[in-house]
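One chain of protein is taken out of this complex; the other chains stay put.
Entry: chain A
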């Protein structure tokens, strides 16, 4: 079991709660649990892209289900993070069609450029490089997911520029 006792400040803002209630309204009244996956995305996006045990408990309370029902879902799906991650999480697709067009070398380049290994966060907490499975962009490789968006047809130059843009806070992570 991985360490889960990282501290996280919970802030269920009014905007967030409005959105959560809207999502819950998409399902019949006695089927609130169905909203769990979309709600977890919203909550995670609003909390630095990860979900602490306390935050999952909060979600359970809002949806009116048991905490275990939230934990089992969070640990199953790969998009939910159970510990802090870099603010700009570079998720490279590393499945074969992408590899045919040089993804693995570009991942190495990005790691070297940032001075981290795969799965490590830079000391300033800004960047993390991760390999993920097929993202459905096979014809536009190499590519990565950054927040809600895909960055496709990547090259070393584009990676360099992307890192600069992230540092300058020019990158929009979420479409809310």
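We adopt the following convention: contacts are C-beta pairs under 8 Å (C-beta built on N, C-alpha and C of every residue); 3 or more make two chains touch, one makes a residue touch a chain; residues count from 1.
One rule holds for everything that comes next: contacts and distances are computed from a predicted model.
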Per UniProt, the name of the complex member that is left out, chosen from "ATP-binding cassette domain-containing protein", "NADH-quinone oxidoreductase subunit F", "MBL fold metallo-hydrolase" or "Inner membrane ABC transporter permease protein YdcV": "NADH-quinone oxidoreductase subunit F"
Among A:16, A:99, A:126 or A:171, the residue in touch with the chain that has been omitted: A:99
Chain A, residues in touch with the chain not shown (by the definition above): 26, 28, 31, 33-38, 40-41, 63, 65, 69, 72-73, 76-80, 94-97, 99-102, 104-105, 107-108, 111, 117-118, 132-141, 145, 147-150, 174-175
